[in-house]
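Apart from one protein chain that is not included, each protein chain of the complex appears where it belongs.
Up next is subunit A:
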């Protein structure tokens, strides 16, 4: 790791200096983001809670940009077997029976504040990071799939088949359960999730990513200004993913 070590240090310095250029410190703990996105995270920060706001009225029914981007980013392309293929994010169509109006929206792990998947996990593999991102530690997961049954959003998948060519930043393999990581590897570098980026690039801008605890963040300001809902609010899970216009 000698050569690697040097590279890591310079990369770290780069990230840190990049972050200080792009942001303006207003007061201790209060930072103004110059270019959107988030400050490069040196580590998971308990002072933040990452979330998504999805505006269903901007989500095009025939668009799959978020799904494709997630597959490319995290390397989970299916093997053509619908019964067993994993699905980190899916497009769901809601239909109002009386009016016939249809709404299209992406659904992924909702990064619940009180995650049932974590409650039921017998090994401690399912866990919530201090910044609210819910993950599976695949070194511990035994593939029992309790979490899949506990999740009200069908957000988790079991890997049934052998996997090759994983992304270095997204290890995944047979016998473990996985779900949306909110692109945690990107978030830790101060970048936004791949789906949000792709939605923006496709010209829809239906998704906003940000810190729910920072009242000045774009996501918090929108949540404060317009009505929004959590999926299955009756369950009181306080998910980090919120929806508008559904």
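Throughout what follows, a residue touches a chain if its C-beta (ideal position, glycine included) is under 8 Å from a C-beta of that chain, and two chains touch if they have at least 3 such contacts; residues count from 1.
By our rule, contacts and distances are computed from a predicted model.
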So which of "Hdr-like menaquinol oxidoreductase cytochrome c subunit", "Branched-chain amino acid ABC transporter permease LivH", "1,2-phenylacetyl-CoA epoxidase subunit A" or "Formate dehydrogenase subunit alpha" is the UniProt name of the chain that got left out? "Hdr-like menaquinol oxidoreductase cytochrome c subunit"
In the full complex, which of A:58, A:90, A:138 or A:221 touches the chain missing from this view? A:138
Touch criterion as defined above, residue of A:78, A:171 or A:233 at the omitted chain: A:171
Can you list where subunit A touches the absent chain? 1-5, 8-9, 11-12, 41-44, 127, 129, 131, 135, 137-139, 162-168, 171-176, 184-185, 187-189
